[in-house]
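Got a structure here, written out as structure tokens. Questions coming.
Note that this complex is displayed minus one protein chain, with the remaining chains in position.
Order as written gives the chain letters A and B; numbering starts at 1 within each chain.
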Amino acid sequence: MRGLLLASLLAVGCRPAADRQPVSGPLSVSDATGRTVSLAAPAQRIVSLLPSFTELLFAIGAGDHLVGRTAWCDYPPAARAVPSVGDGMPPNVEAVAAPRPDLVVLYHSGPNVTAAEQLARLKIPAVLVDLNRLEDLGPAVRMLGRLTGHEASAESLAAAMDSLASRPEAPAFTSIVFVVWDNPPIIIGRGSYLHQLAALAGARNVFDDVAVPSAQVSLETIAARNPEWVAVLSESAAAPAFAARREWRAVRAVREGRFLNLPGSLFGRPGPRSGQAVRELRARLEAAP
Amino acid sequence: MRWVALGVAAGLALVASVVLGPAAVPLGELTRSDIVWSLRVPRAVLAFLVGGSLGVAGASLQALVRNPLADPFLLGLSGGAGLGAVVALAIHLSGPWALPLAAFAGALGALALVYRMGLVGGAALDPRILLLAGVAVGAFAAAITTAIVSLADAAELRNAFLWLWGGLSAASWDTVLVLVLYAPLPLAVLFAAARPLDLLALGEEPARYLGADVERVKRRVYLAASLLTAAAVAVSGVIGFVGLVVPHIARLAWGHRHRALLPAAFIGGGALLAIADTLARTVVAPRELPVGVVTALIGVPVFALLLRRWTIA
Partner (left out) sequence: MSSAPPILSLRDVRYRYPGATQDALAGVSLAAGPGEFHAVLGPNGSGKTTLVRLVLGALVPAAGRADIAGRSAHLWPRQDLARVVGVVPQREDNLFPQRVRETVLLGRYPHLSLWGRERPEDHSAVERALAACDAVQLADRWVWTLSGGEYQRVRVARALAQEPRLLVLDEPGVSLDLRHEMALFELVRGLVDRAGLGVLMITHQLNLAARYADTVLLLADGRPAAAGAPGDVLTRETVERVFSWPVTMQLLDGRPQMVPLRQPKEPLA
């Protein structure tokens, strides 16, 4: 057992990464921007600035090292006991630095790059992580595992994530459109994680010809492509407000009330529960006519 | 002759709006298609009404403030509308008409504020102050809007700005009906002011001595043009350049007499926006461009050409 563990640890450490720089130092990773972040010892005081990272840290057993999270981080329930450092959009650097963390994990976005630089000036190590699609989960978990010293549990979780990401699409038995905003209509394209969920659950995204994660389209295109389901990210079970608007009733699924309200906590972001999200989506699609 | 040409252009624009679109509807099925009747036709009609309203409002305001660069959105209305919409979202106002009504209310608030600031000596509107007040009120509203957006739920409110950039996505027969009931009165007021606007071009004093009730004309034109613009913003966000450029193009063929210019600006503005919307819907199909982008892409080169003509002349 131990040998296997050691072997896998060595395997992780010796695996050549095509796009990573050679790491050096005790605990070093190369983050999404190519910067090298080094820690002398596994992180003990972590601030997570994305709900997905919070979930991942808890999932690999590093949850009790969290000293800060965003106001949106609501899963697992234990996360709510961790103090909030604001909504994180953009991060309030002072609030983040207040609990004296030795690692800050940020989602890779423009404003966050600036925040990471400011944290670096305060000598606080900050990693920027890409987390846009299912295939980003594995590398993200491994990086967190490395930085927190929980490489073993990270590896098993990462393996599960990788297998989910590389699973072939299920044969489509229904069609779907994800509506992010109604005026103007913004839908999800195949560049998005939500598209991946739908594909794995057996629902064809009627906008799979749109390469980007989200895009504005004409209402008549949605009506013409006639999806079976209209999915919205929503905590409530009520039909979305735009269902009452006359022009949206040109879409058959809206007329017939065929809405899928997907709670943002589970469906809105890639995370350790992504497999569960796929299963639930499929169950809902199969349950209704 | 030019009226015939304008009418033909408008007709073609409307036909194109109905026939063309990202959803492939065969010609034979046009009259039976639900997409065409529920979405495309009301959208074409709405584009025409909004574009026409902006064209007339722009021409009237350019005469009122005696500035050929005046645009209906210079008077702070877009800032007010944006603020109204953002407040509605921030307090989670619900209902399908919440956003347009809130935007309209915001625009009205800006209108009242600018009007009050433009009154000098209690009763007389000073058009130069109207312009300055409009810019100031617009900037003020934009600042408050930004503050609200930065303090509240960022994602939803960012999407609200997409709406403000202008689009006819919310077009339906309901929206068309509202505009059809609302627009004729301010339009009639502006058409009736055509001759006094000609006189106003000479200056307020000469216009008064030629028999125009200058104060009444200024008040009515400002209110009617602003009310038209407020309605346009409420249903379709801020669509720039139509109100600025269409009057100038119309003047090339119809001159400065407002009796001809205003109707020409209406039809021309309507045709332009219908064409722009058709392009917005089709050039990157299945995706859609914000129509304000298309009007700017068309409007800016046209405007540059017009400027060249003036500086050469």
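Rule of thumb we're sticking to: contacts are C-beta pairs under 8 Å (C-beta built on N, C-alpha and C of every residue); 3 or more make two chains touch, one makes a residue touch a chain.
All of these numbers come straight from a predicted model, not from anything done at the bench.
By the touch rule given at the top, the unshown chain touches B in the complete complex.
Within the full complex, the residue among B:5, B:147 or B:202 touching the omitted chain is B:202. Listed here are the chain B residues that touch the chain not shown: 66, 68, 192, 195-196, 198-199, 201-203, 205-206, 208-213, 251, 255-257.
Keep this in mind: only the chains that are shown with their structure count from here on.
One inter-chain figure worth recording: chain A and chain B are separated by 41 Å, centre to centre, where each centre is the mean of the chain's CA atoms. Contacts from chain A toward chain B in the complex involve residues 87, 89, 180-181, 183-186, 207, 209-210, 215-221, 223-225, 241-242, 244-247, 249-250. Across the complex, chain A is touched by residues 21-25, 34-35, 38-40, 42, 94-96, 98-99, 154, 159, 162-163, 167, 169-175, 281, 285-290 of chain B.
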